[in-house]
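Below you will find the structure I want to go over with you.
The complex appears here minus one protein chain, its other protein chains still in place.
For clarity, chains are labelled A, B and C in written order, and residue numbers in each chain start from 1.
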Amino acid sequence: MRLRTIVAAAFAALMACNSTARADEVIRVGLIDPMSGAFSVAGRLGEQHFRFAIEKANAGPLAGTGKRLDLTIYDNEVSPEKSLTMLRKAIDDGVHYIVQGNGSNVAFALSDAVAKHNKREPNRAVLYLNYAAVDPSLTNDKCNWWHFRFDADSDMKMHALTDYLVTQKDLHKVYVFNMDYSFGAAVERGAVSMVKDRRPDLQVVGVERIPMGKIKDFTPYIAKFQAAGADTIITGNWGPDLSLLVKAAADTGYKGRFLTYYLGSRDVVSEIGIAGKGAAIVGVFYDNIDQPLVRQWTTEFEKRYDNTFGSWTAITSMMMLAESIKKAGSSEPLPVSKAMSGLTWDSPLGPITMRGENHQMLQPMFVAALDTGMAHVFPDVPLGFRGIGRIEGKDTAMATTCQFPNAP
Amino acid sequence: MSAAPALLLDGVVKNFGLVHVLRDVNITVAAGERHAIIGPNGAGKSTLFHMITGRFPVSGGRISLHGRDITDMSSYDIYRLGVARSFQVTSLFNRLSVFENLRVGAMRNKGAGHAWWRLLDGYGPLRERAEEMLEMLGLTARRNVPAGLLAYADQRALEIGLAIVGGATTILLDEPTAGMSRHETERAVALIRRVSEGRTLVIVEHDMGVVFDLADRISVLDNGRVIASGTPADVRGDPAVRSAYLGAAAEVLT
Amino acid sequence: MDQLLLILLNGLVYGLLLFMLSSGLTLIVGMMGVLNFAHASFYMLGAYVAFSISTLMNFWVALIVAPLVVGALGALVEQYGLRAVHKHGHLAELLFTFGLAMIIGEVIQLIWGRWPVAYRVPESLDFPLFSIGGTAYPAYRMFMMGVSLFMFVVLYATLARTRLGLVVRAALTHPDMVAMLGHNVPRVFTMVFAGGCALAGLAGVIAGNAYQTDPGMALALGAIVFAVVVMGGLGSISGALIASLIIGLVQTVSIGLDMKLSTALGRIGLHVDGITALSDVWDISINRAAPVVPFLLLVIILAINPRGLAGSRSS
Partner (left out) sequence: MRTISHTLPWVIAVVLVLVAPHVFGSGFSISLLCRMAIAAVFALSFNMLMGQGGMMDFGHAVYLGLGGFLAMHVMRAADAGWWIPTPALPIVGAFGGVVAAGLGGLVVSRSTRTAFAMITMGLAEAIVALVLMLPRLFGGEEGINADRSGGPPIFGFDFGSPLEAYYVIAFWALAAAGLMFLFTRTPLGRLSNAVRDNAERVGFLGYNPGRVRYFVYMFSGLFAGLAGGLQAINDEIITSANIGSNAAGAVLLMTFIGGVGTFAGPVVGAVVVTLMQMALGTVTEAWQLYNGLIFIVMVLWAPGGISGIILAHAPLVRSGQARRLVPSYLTVLPGFVAALLGTIGLSENAYRLQSIRGGSPPGGSIFGIPSDPQTMTPWLVSLALTAVGLWLVARTAPRARAAWLEIAGGTQA
């Protein structure tokens, strides 16, 4: 796979040298994500989305500018250490734009390393475009100028979720259930404080964190939900910790509602099966959004890759990068970063803005629930997402503690 | 030397579960004495050595060394009081060279301790002692061969060497000549005689020629008890011993 | 009270499952001295093979056939791999199984993909059996318990009543003697290894659909199975049973305790809130600490007695 990429890149470079007619400037984008091992599915899915997004960006904002984006892949196996080595390799390869999304631990390591590198070697600066790591710290206390986040952070998602909760008067008791690590803790903090602030009548009947990936049998927890009388479960769980939870609920006949962050993943839904109907997700995208361009892209992507179109932030990040390059009239990271900071782009889902104070994207957010009879459904299960709530981008902004330590 | 005996076993008992290996063993070994322990297979001779050197805890009775109680001490503490031993089944440091085996054997008593701040080669006396021992064992030519690759007789020689290289005052040898040829046995006996000069020696041996040649005194162990103890002549004439040693061994006794 | 009953039931099911994995491993470790790092991989293999068989035919065929397939693979591994490595010592054997675990993990992903597979509980068992305090108890859990107990009885009978069992028991306590008695030790080894793998496979068959069949399932259980085997004492079936049940129950029961450590210590008269430097520690609730418990137990038990709870020999 990567070999083909390298060969293709070399070939493209060769072509660029030979034909004076198409001497486009190649701007290299490096995707640092897991490409082998247990998490490679996520990395591969990301790769497909970025190939797709770069194609759209090259045909869109960059058409006729004499510049085009080109993707190179770096395998980090979600290890922070290996990511740093791959960052070095990417810099050697002349990559100026790093994209990464899997693992907040990797995101912290990369954000920090990019900041140090840019300080030490300003003439070889790189930008770090984060498309999926959602720890709020990255755009608050640990923010830095060279990091841009395109996904909504976990607090923003929780905010959107509570916006939705406010409209659901039939829910009375929530149980906050998370995995025991930094992200789970962040979701838990956000859930408890925001529910209290915004729907004081809603009672938090339980708060719990479970060891990550260690629990095989979730029925005791379901029994606890039941004992506490919870009718709503808010959870940031993902992977087996989410699918096993929902499955155990179905096994034991528990009827409460699951509000989640990561239900959209194909493995989780196919594992849960039809029992997942009614469970909801909060995010910046779902594939049944009724908008012509989205419909067209979703179909095109599914046809080409036989995979679920879901990483919308790959599209927004590449489009915004292209727009910033156009606006700056340069492909150098510094002017591009200045152009990107505060930039607004009219996305198919409405205007989206890269907030200047903390480099956090403000964009429309959605709550969607698994339902039958949808146009785009999961492969093994006749369920697809149906939108049940939308929050406009401007309403998602939250107070930030970010003070860029290294703003140019 | 009228003080306490070098080694005193007072009513030593050992049970493995329900099996009584040693029932009531009383042995006195005077300082400077060469004392042999004989007895049929399974009489408990090796177990007795294990008791004395702290390999297994005793089930009852006391063991003392020069009047000092060593009954519940660990093997290394007993060694530090001057008791060294060899094993019936060869027990060497197989991947270390012959020379290194001997050097490890002498380390404790040449003051190297657990030192990590000094190179081993810096301990002159230690090296000299090991070289001297090599010479004595006739293993100089095999100096750098890993112990595990030695011929059997050489391994047995090194086994004895490991017991005596540290210069202990009381030496326990468990069948030192087992499996040796006549010639090798003679060499080994000469060696044992030489190194046990001025020391206390306790030896378990099946070769009665060796026993009667070396020992000042003999204790006969049978079925977990000492059935006779005395000079070779006393033991030779003891009727209980004769009845315990029916068959081949009895002929040697006569 | 209802919840306690539920927790106990679940702990029992989990503990028995652990036992199914660890009984095979403890025989392998006890008899052959092989720290088989690939044991949990055979468990995973069992689940995947059962998934394939149950899609082609049905679950009941898989229940019988999949453990046999896994056992046969185990026999091949022993015969053509481990035996050749044996002469290089235990470390080499351990490393061999280490490499084997890596390969099994990758090959499984190559054949069945990196996603979890949709290995489902058979419909005939997919119903709530009874209800405790409003929580339905799935019939399949009871089935799991039944299979585990049945397996335990069969294993026990095999060890107690058959000639093979006699040789195995003798080999556990007196490894040198059995060879001298003229038994074909290599063949016994092959059978024990294959049997252990088959047991692991069976555990995979019945757990893969109750929980989840994914490429990470071996990793999640690998360390804990070792903890059970060592805690119980190498080569001790009864020790493994006790340790499995302890770990199963401790892990499940501690889920129910969301008391903070400082509160718990306060109950027994230790007031630690003042020591703020360790406030991170005191704030840990007991249920969050559950995964550490088996390993802490292991360390404590081994520190007290390196032979484990009921070990017949230490190394």
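Following the convention adopted for this analysis, a contact is a pair of C-beta atoms (placed from the backbone, for glycine too) under 8 Å apart; a residue touches a chain by one contact, two chains touch by 3 or more.
Everything quoted here is computed from the prediction, not taken from an experiment.
By the touch rule given at the top, the unshown chain touches A, B, C in the complete complex.
Contact with the chain not shown here comes from a single listed residue; of C:Ala92, C:Leu129 or C:Ala157, that residue is C:Ala92.
One of A:Arg28, A:Lys82, A:Arg189 or A:Lys277 touches the chain omitted from the figure, and that residue is A:Lys82.
Not every partner is drawn; the one left out touches chain C at residues 29, 33, 35, 81, 84-85, 88, 90-92, 94-96, 98-103, 105-107, 109-110, 113, 223, 226-227, 230, 234, 279-281, 284, 288-289, 291-292, 295-296, 298-299, 302-303, 306-308, 314-315.
Although one chain is not shown, part of chain B still touches it, namely residues 53, 55, 74-76, 79-80, 84-85, 87, 91-96, 100, 103-105, 107-109, 112-121, 123, 162, 166. Across the interface with the omitted chain, chain A contributes residues 1-4, 7, 35-37, 40-41, 44, 48, 74-75, 77, 79-82, 84-85, 88-89, 91-92, 103-105, 107-109, 112-113, 116, 119-121, 135, 180-183, 185, 211, 304-307.
Everything below uses one rule, namely that only the chains that are shown with their structure count from here on.
Following the contact convention of this document, no chain is adjacent to both chain A and chain C. Chain nearest the geometric middle of the protein is C, using mean C-alpha positions. Taking the mean of C-alpha positions as each chain's centre, the chain lying farthest from the centre of chain B is A.
One inter-chain figure worth recording: chain A and chain C are separated by 37 Å, centre to centre, where each centre is the mean of the chain's CA atoms.
Centre-to-centre, using mean CA coordinates, chain A is 75 Å away from chain B. The centroid of the Cα atoms in chain B and the matching centroid in chain C are 47 Å apart. Interface residues of chain A facing chain C in the complex, by the touch rule stated above, are 38, 40-41, 180, 208-211, 213-217, 219-224, 226-227, 240, 243-244, 247, 251-254, 266-267, 270-271, 273, 380.
The part of chain C that touches chain A in the complex is made up of residues 3, 6-7, 10, 13-14, 114-116, 118, 120, 128, 131-138, 141, 207, 210-212, 214-216, 219-220, 252, 255-256, 258, 287-288, 290-291.
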